[in-house]
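What follows is a single structure, and I will ask about it in a moment.
Taken from a larger complex, these chains appear in their original positions, while the remainder are omitted.
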Amino acid sequence: MNQTPFDNDVAPAWCPGCGNFMILTALKKALSGLDLKPSQVLICSGIGQAAKLPHYMKCNTFNGLHGRSIPVASGARLVNPELVVMAEGGDGDIYGEGGNHFMHAIRKNINITLLAHNNQVYGLTKGQASPTSEPGFTTKVQTEGVKISMLDPLTTALSLNAGFVARSFSGDIEHLAGVIQQAIGYRGFSLVDILMPCVSFNKLNTFKWYKSRVYKLEDINWDTSNKPAAYEKAEEWGEKIPIGIFYKQARPAYEDLVSVLKGKPLIDREYSPQKVGELFEEFN
Amino acid sequence: MLDFNIKIGGQAGQGMQTIGYILSKIFSRGGYHIFSNQDYQSRIRGGHNFFQIRVAANPVFAATDKVDLLIALDELSIAEHQAELKDSGGIIYDADKSAPPVALSGRFNIPLEKLAVEAGGKKVFVNSVASGAALGLLGYDFKPLEKLLYASFSKKKPETLTANIKAAKAGYQYAEANYASRFVHKLKPQVTTPRLMINGNEAIALGALAAGCNFFAAYPMTPATSIMVYLAGKQQDFNIIVEQAEDELAALNMVLGASYAGARAMTATSGGGFALMTEALSLAGITETPAVIALVQRPGPATGLPTRTEQGDLLFALHAGHGEFQRIIFTPGSAEEAFYLTHKAFNLADKYQIPVLILSDQHLADSYRNIEPFDLSALKIDKYFAKEAPEVAREYQRHKITASGISPRLIPGKSRQLVVTDSDEHTEDGHLTEDLDMRVNMVDKRERKYQGIMAELEPPVLSGAAEADLLLIGWGSTCGVISEVVQRLNAQGRRVSQLHFPQVWPFPKAAVTGIFKAVKRKVLIENNRTGQLAQLLRAETGLSVDDKILKYDGRPFTAAYILERL
């Protein structure tokens, strides 16, 4: 493996064969490919196997609560816009516990990148169904198999006016790194849903399962500006599963719309208690 | 000594708040001391609300029961409040809308609506007519009202402004001509220096601005919302971003993200929203991320009485969040304390890298007093970021174990150092660990912060003789009314003192123990059902109070209520 400035020497606590290793590799590759330094990057993660990722690389890290990576990333980005800010976690983390933030962050379009490690299962808590588990998927809790419609995060993101909607696969590091780079390059909220095997708890959607299904949108010259087509493509899930950038639109990022956020980062501005005196007149 | 009490009653949407606010300002500018508070329902139109203004020669800190002038904008207000009138009191009402109040000398029928419609064609000007009428009755100058209406309506259409002034004038003249001679009470503007007429929430907002708060995220919730609203209006002038979050979970997590990234960050909410924040509060604890949280209480459980007041969340605030971690809880008793303690909250949150709570309530939030302008001269914005100094230049450790418990804090992205923190127990460099010795060291390190914090406690404020016969104890918004009770009792020759807690956590044990020894009877006064401060007091010191005066009907104490029960 090529060395990158993002490498550290912590041994990941993931199972051998876990898709997270490849995602880690791809992410480090993407970041170093963009000539970023570790200190320029902030990863806010939740809780889960996926969410341990920032511990296994060099970067600024806020490893917060299950489901809450997005608001942390949003808060950080608004005040400290010189950072490349990412939110990161598993499918349960981001689409389950954190679903409300997922929904509204897309609408808000702050310039952060969301990496959702989608193994279609709750890994860390030992194999319950996640929102992206397939109907019929049997677990110790879903004893008769999942009876709920599978969440397709891409379609839902599209419905929320997302500006950048992509999917990739842990098994294709080049592709994934490329998609991540484009996501970071997009000014606004970018979603990268990453298919990955969980060797311990998902015996249905295995590496082989994904590998034999995924194909690249680039290879079919996909037009990333066609929303109705994107909807249709996003619903393609079965014998063939498309990966790549489904949809991209220029949409002003939140920070480009709000006056006070224009100019110097908030954290670099000057503040003085005495300025409050200017307000006294209002109260007389 | 003048102590004049005006009550304005009517329906939501009739503009009591406007009249109340305007009259309060007039008297404030006129050199009087005022205390204004309001009682409103959880609805936008209709129902019954009221606004009271106490106008006095000396400083006043609480509302009072008996009314000198009732302005009844609807019939229900007469029924509800007539009994509160003093013998010398009077009622302004509109006989076209309400049956006249019974058996009372001071009945001042003023055709409010008719005058409003004549002046500008709109019923909504009724509040201007009523304001004018009140001043006319009191023989007060009309000019201050005119000036205030100018200021309030200057951004509206000129017709609206003119009509309002006309309406006010009509009310003024009608009252003056017909009734002024029959109303014994008179007020006159005095020469005066400018004061601030301010409520608790505004004071918190100003305190935040004075502390350099530059990130505020919240979800609207009565009675905390007005903090957000005030700050939202200052975004550009004060370089602060005000974010309305999708829910309270997001609000506090955004605050932590911003704070981690270098901002001075705050949220404000009430009980239900705070309940949703407790997980993130615990996150602030273990990641040692500064945060200021204004918890403006209202009566629970759940939705409870959403526009009323209670002090029901003290122990919840103290123990909120799973696991054990450090916090400071300020409980301001006045706008002044709300301002200075909010300012201090930011500095302490930064210094100790902990969440600091401002525990206020609807009563403090919505009550106005006119106070001396805050003294800004000594205020500083103390940030405690580490320089990337030699000792941290090599391998920066966000959670370095230190004797003070305080680890060096850096802003991510501002140096080549990496700022790593984690909701799991972690090593000094912020990476998750399952090393059990490290765990113990980290827990102890965090707990050591209390040593520093204890050294800069806001001590409980003892007013009156140390060797009193009776000590009245309270925290938060009861401060004003208790001080009035103490004054009154001492005026009767009793030896009564007040002990007010502007900070309940860490609990100022030593101070209290000393104070308790010297006094005879100790009575706790709390706006809740279970006497939460008494529980805390006993848990921390073993001391008990002799009696409790509790109130949990959603309304604040009055001096009379307490005096009756002493």
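Just so it is clear, A and B label the chains in written order, and each chain counts residues from 1 on its own.
In this text, a residue touches a chain if its C-beta (ideal position, glycine included) is under 8 Å from a C-beta of that chain, and two chains touch if they have at least 3 such contacts.
Note that the structure is a prediction, hence the values are computed from the model and not measured.
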Stoichiometric formula of the complex, labels as displayed: A x2, B x2
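In this text, only the chains that are shown with their structure count from here on.
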Interface residues, chain B side, partner chain A - complex: 25, 28-29, 194-198, 202, 206, 209-212, 214-215, 217, 234-241, 243, 245-247, 249-251, 253-265, 279-280, 283, 287, 343, 373-374, 376-377, 379-381, 411-413, 415-424, 430-432
Within the complex, which stretch of chain A touches chain B? 10, 37-40, 42, 44, 47, 52, 54-55, 58-65, 67-68, 70-80, 82-83, 100-101, 103-104, 258-261, 266-267, 269, 271-281, 283-284
